[in-house]
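Excluded from the complex is one protein chain; the other protein chains are retained at their positions.
Up next, subunit A:
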Amino acid sequence: MSETSPADSAVIARSRQEPEVFAEIFRRHAPEIKRFVIRRLGLDVAEDVVAETFLAAFRQRGRYDLARHNALPWLYGIATNLIGRHKRTEARQLNLLARTGVDPVTEPFTSRSDERLSAQAVRQRLAAALAALPAGHRDVLLLVTWGGLSYTEAAEALGIRVGTVRSRVNRARAKIHEELGGTDPTAVVIGEVRHG
């Protein structure tokens, strides 16, 4: 961040008197938030969720903790709560991918030729594992991986303790590890090539 670019907290503080300034928060973070929401729910639902996320953030800006310079964890938290309303959509798409290998979420962004068949099995098993996770565990896991949040930021985003974040990530990780066969699938592919 350059010196001339004020922290998110300063922008939000100012938006409390000048609401239109809040558009800057949207400009800074909406592209990333939208990508995250699409990865979880697909393109169709994402527009609603993203619009609602920023409207909710706008309405809650009076409660924003100005000690947090970066608003991204806060926005991820709001988005995650709204994504929770679409749990069935999320599960349906993950299960479809697990069963058929076709991912409705990535379809608009992929051409057939892009699909690497070697990774297909991994995708299906990952989808199954994600679908099987308790919603709270999936939320935390995806915030720290796709969202890139630290454990502390994820805890702030969801209003839970850091210890809870840590234990959920660990358990979710163990389950995925198990689902992927407890082995490194990449190594298996390389092994096949070597011996094959």
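The rule is short, and it goes like this: a contact is a pair of C-beta atoms (placed from the backbone, for glycine too) under 8 Å apart; a residue touches a chain by one contact, two chains touch by 3 or more; residues count from 1.
The rule is simple: contacts and distances are computed from a predicted model.
Chemist: Quick one: the chain not pictured, UniProt calls it what, "CU044_5270 family protein", "TusE/DsrC/DsvC family sulfur relay protein", "Urease accessory protein UreF" or "FAD-binding oxidoreductase"?
Modeler: The chain we cannot see is, by its UniProt record, "CU044_5270 family protein".
Chemist: Name every residue on subunit A in touch with the hidden partner chain.
Modeler: 4, 6-7, 9-10, 13-14, 17-20, 22-23, 26, 30-32, 34-35, 38-39, 47, 50-51, 54-55, 58-60, 62-63, 65-67, 103, 105-106, 109-110, 114, 119, 122-123, 126-127, 141, 145-146, 173, 176-177, 180, 184-186
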